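What you see is the complex with one protein chain gone and the rest in place.
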Amino acid sequence: MHVQEQSGPGDTRFFVSAGPFDAAELARCAGAELRGSDAALDGAARFSGIAPLQSAGAGQVSFLDNRRYLPLLEKTGAGAVIVAPAFVDKVPAHAIALVSKTPYLAWARVASRFYPAPPVDPGIHPTAIVGDGAVVDPSAAIGAFSVIGARVRIGAGVCIGTHVTVGDGVEIGARSRIGSHVCLSHALLGERVTLLPGVRIGQEGFGFAVGPDGFETVPQLGRVILEDGVEVGANSTIDRGSIRDTLIGAGSRLDNLVQIGHNARLGRCCIVVSQAGISGSTELGDFVTVAAQAGLIGHIKIGDKARIGAQCGVMSDVEAGADVIGSPAMPFREFFRNVAFLRRLAKKPAQDRGREKDD
Amino acid sequence: MHVQEQSGPGDTRFFVSAGPFDAAELARCAGAELRGSDAALDGAARFSGIAPLQSAGAGQVSFLDNRRYLPLLEKTGAGAVIVAPAFVDKVPAHAIALVSKTPYLAWARVASRFYPAPPVDPGIHPTAIVGDGAVVDPSAAIGAFSVIGARVRIGAGVCIGTHVTVGDGVEIGARSRIGSHVCLSHALLGERVTLLPGVRIGQEGFGFAVGPDGFETVPQLGRVILEDGVEVGANSTIDRGSIRDTLIGAGSRLDNLVQIGHNARLGRCCIVVSQAGISGSTELGDFVTVAAQAGLIGHIKIGDKARIGAQCGVMSDVEAGADVIGSPAMPFREFFRNVAFLRRLAKKPAQDRGREKDD
Partner (left out) sequence: MHVQEQSGPGDTRFFVSAGPFDAAELARCAGAELRGSDAALDGAARFSGIAPLQSAGAGQVSFLDNRRYLPLLEKTGAGAVIVAPAFVDKVPAHAIALVSKTPYLAWARVASRFYPAPPVDPGIHPTAIVGDGAVVDPSAAIGAFSVIGARVRIGAGVCIGTHVTVGDGVEIGARSRIGSHVCLSHALLGERVTLLPGVRIGQEGFGFAVGPDGFETVPQLGRVILEDGVEVGANSTIDRGSIRDTLIGAGSRLDNLVQIGHNARLGRCCIVVSQAGISGSTELGDFVTVAAQAGLIGHIKIGDKARIGAQCGVMSDVEAGADVIGSPAMPFREFFRNVAFLRRLAKKPAQDRGREKDD
């Protein structure tokens, strides 16, 4: 079997397109202003899909979000391009500009117009097992070989994939999507929660005391609460609380392979990027960003809108709005000053470095 | 569906309480001394559960382990509190003090008295598949859609969850608990081993040689041995040995998303915290702690009771009892001295920093 890359996104083996749409419809859904030559704006233009700048054709929409790709804009064959006002002059004459102050958001909406989330096909697969007293909304879907525990409540339009295990008593709010191989226990989920494949929610956290004959387990008696709109990436793990709840605030997004310890609390609209870890009982405010591979020790507080850099090691509280990086964490400016200092040092001739050694 | 947090642990949708108990019974199981006013010690007091200091009521037991939460102790409404001798005077007059030199251990035991591990409901789920020659103790439980290979041996009281795959020839000791979606092969497990959901044990390690046409796989012919009482967190991975065994010593506890490479050996009662990684053929003594996100290269030795700090990068042997941190690893004291030096430096005025550049 030969694997060949194709020019654009939306391979029809995997995606179903809702188009075509005309420029006015795209501008409307994008909240964008239409700009271009009379010829380009001729109402007859219809768009069947989307594509990156370098491969888009006359029937496709593209976008520029990152200045780094500006050279591609000038040469694009796209029939329409979403751009920020600053770049509208760089759009080729043959193309329509869809001008937006938030081009990436406009792009999200145009792409979603062409490729809306697939509809849920209601029903419980005949191989799925549903426990006693479970209430499954008739508009929900449950995939093959999934196991739904006793007294579980599953809301309207929920879609549960294949090989999912939902423990007794769990509640899943309307329009949530639970990916394949998810394991979910001791948890309450709001509406529109998305769990990607392999997520583990609600297992016991890492809690034990040192006893005379080794470690003794501390029962983990809290829950996991995922508020409305929370999304969790593939193979991430969220432990249930030990004595209070582990809580992820509304709209927060966690990437793949993220670890959230017991009793941790994230505010609203936090971002936790891949392979980052938040230890037990640590609390994040709203709109906190934790970049990839960062680690936060337990029992600390991170203020609203703080940004924790990639690979950062946070050992103490971080103020609201602060930007920190490094291990241990320090302000961005300090970190890069230290880096520059050490870099200068490394360039000194060897004899100077020898003197230092002896002074 | 609206998700609401409740005041205490032990949500009856998820947990079954064994109480109530009187103070004497709690003191006995905690190995604690009873202290308090005559009124408080009046034998009539009975306790129905546990709760954190800030929300506990008269019928609940709480505890203080971390000095940081001392202000909460003085205001608690708990009927009984487990504390260290140093804090007994801070327990409010209305409450009984359960005084222990090891309050967290006492707490573990009291909490376990209220919430013992749920009993195993013996039997093989009708959808489970059990291979030829497998021996499953009649007191063991095997969950829905699990697949048990040929010649597997499963001991008394073992509980295997849903969607588990156990490869041919694996042995699982008495009272072990295997979580949902675990995949287990080429492995021998002792008694009371706990694997949380999504653990991968015994897959081939990362072994290959460079050949003329790319990498060539080196067969991985060892096993994984988990001794008695080992616990492994969600989605962690332990590769089987290549030419000898990968071995985790009795009582050791691994957190979520931990990686253990082929041929690695951990001694007894080691702790490996979330997202840490131990590379192939590295050996840990007994009672070693590896904190979160630390990484150890291959073929090194870590002495008994050494402590490896969070995000530490260990590139060479570590002596018994040593505390190291940083990447590359260095003694704790040296690390924090370096940090302080660089911090001071960063605060120097710009002209001083300019001089340095030219000297």
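Some notes on this structure:
Chains: A and B, in written order; residue numbering restarts at 1 for each.
By our rule, a residue touches a chain if its C-beta (ideal position, glycine included) is under 8 Å from a C-beta of that chain, and two chains touch if they have at least 3 such contacts.
Because the structure is a prediction, the values reported are computed rather than measured.
Only one of the listed residues, B:124, B:160, B:183 or B:266, touches the absent chain: B:183. Contacts to the hidden chain, counted on chain A, fall at residues 1-3, 5, 8-11, 13-15, 50-52, 66, 68, 102, 104-105, 107-109, 111-112, 114-115, 127, 143-145, 161-163, 179-181, 196-198, 229, 231, 233-235, 250-251, 253, 255-257, 268-269, 273-275, 292-293, 310-311, 327, 339, 342-343, 345-346, 353, 356-357, 359. Although one chain is not drawn, its touching partners on chain B can still be listed: residues 129, 145, 147, 151, 153, 155, 163, 165, 167-169, 171-174, 181, 183, 185-186, 188-191, 198, 200, 203-204, 206, 208-211, 214-219, 221-223, 225-227, 235, 237, 239, 241-245, 247, 257, 259, 261, 275, 277, 279, 293, 295, 297, 299, 311, 313, 315, 327-328, 330, 334, 337-338, 341, 344.
Rule of thumb we're sticking to: only the chains that are shown with their structure count from here on.
The distance from the centre of chain A to the centre of chain B, with each centre set as the mean of the Cα atoms, comes to 27 Å.
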